[in-house]
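Missing here: one protein chain of the complex. Every other protein chain is in place.
So, subunit A:
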Amino acid sequence: MSALSNSNWSRRSLFRAAAGMAAAGSLAACGGNNGRSGGSGSGVDLTQFFHAYGEAGTEQAIKKYAKAYDKANVTTQWITSADFESKLFATLLTKNAPDLFEFHPQIQMIKSGQVADLTDIIDPVKSDFNPADIKSHTVDGKIYGVRMIDDPQFFFYRKSMLEKAKVEVPTTLDELMEAAAKLTTGKVKGLYMGNDLHNVINPMIWSAGADTLDAKNQIAYHTPGVIEGIKKMRKLFTSGNLLLGAPTESWDPSSLNQGLCAIQFCGMWAMPGIQKALGDDWGVFPFPKTVDSGKQSVYNGGWSMFVNAKGKNVDAAKEYVKWLWIDQKEYQEDWATSYGFHIPPRTSIAQSATKLKSGNAAEGVRLFNEFGHFDNIGWTQAMISALEDVFANSVRKDMDPEAALDKADTAVNRELKKLFG
């Protein structure tokens, strides 16, 4: 018989053992494997949320920066992209809200008091930031976030495929549609703009000479040019020349790299990956003119760092933001150019970033400067969803564009009324 079965295990001793195990479990949870970055901080704990970047090394880089900070212990939560917004918004309502988080400038977060005013830390270096980035983070003269990276988004194409099909780089939406048709072969589709087409909504609107909101924060997207553009997009969607149902979304260059398509809409971050896969057999061009009266456009996306205004350590969080995203220029350049390619929002860094000075990277910077449109802080998540519904209903489901835009107007106006009265 085993020793165990010889023991006299009374009920009391069983309870005692169970309590001991529970206590041991609690102590274990306080141990080293708790996700802390292991910084040598002064006792202040800060948590920061990041969406999961696709480029290898980015998570390690963010943790490396955090570890180098000696005035607080900074923990990083790296959240899968699809879950990022929902997790962030839900967590912001709780006591477990992060002290810092990356997101895009949106006025609703300011109006609801979710993000802290960072004017005092940005003001001394304001002139070194891209003015459009400062503008897109400013409400009533106060700046509510520090831009970490600018991400221009445009089309990437396989030079050899266009040459073989005798196709010129398109400058109008009609030319893009023709190119997609000529480039479509048995195994390769001409064009990929994402399975849901969401990333090309704003570029198409800008290329139609319209905008999401005007300077008075009123609807500016409901124009004849946009309606015409939606009809063209519907034609493209049903042409059979568009790659649909790809395993990865358009932010990932895999479809272009694997030869599933000849042209793909993506962001500048993908350049190192594409260069590695395709060598020099690729180029970039902006979203073409939707209508004759329009102008080519590029969406200057990006990510900014915000401080949770309701957090326990607002001042410590602001201090960390200042240290990392304002003082540490070396880290900022590393973050912008060592993994994927991004444009540093600091003019001084952007000008000295050697990796962005030649080849397609330099062309990306040119397109950013010449055709770029920045985030509008008044264009909120609910409004973004309203236009996504327009594309879903009209481009992918054949609803009358006018009716779809009317429906979006109702939703957007409801939002505008709540935000601006």
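The definition used in the following text is that contacts are C-beta pairs under 8 Å (C-beta built on N, C-alpha and C of every residue); 3 or more make two chains touch, one makes a residue touch a chain; residues count from 1.
Convention: contacts and distances are computed from a predicted model.
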Candidate names "Multiple sugar transport system permease protein", "Hydrogenase formation protein HypD", "Heme exporter protein C" or "Biotin carboxyl carrier protein of acetyl-CoA carboxylase"; UniProt protein name, chain not shown: "Multiple sugar transport system permease protein"
Contact with the hidden chain (one of A:Gln77, A:Ser348, A:Ser385 or A:Asn413): A:Ser385
Among A:Gly43, A:Gly141 or A:Gly245, residue touching the chain not depicted: A:Gly245
Contact partner of the left-out chain, one of A:Gln60, A:Ser112 or A:Thr347: A:Ser112
Touching residue (missing chain; options A:Thr119, A:Thr172 or A:Asn195): A:Asn195
Interface with the unshown chain - residue positions in subunit A: 82, 85-86, 89, 93, 108-109, 111-112, 114, 187, 195-196, 198, 237, 243-247, 260, 381-382, 385, 388-389, 392-393, 396-398, 407, 418
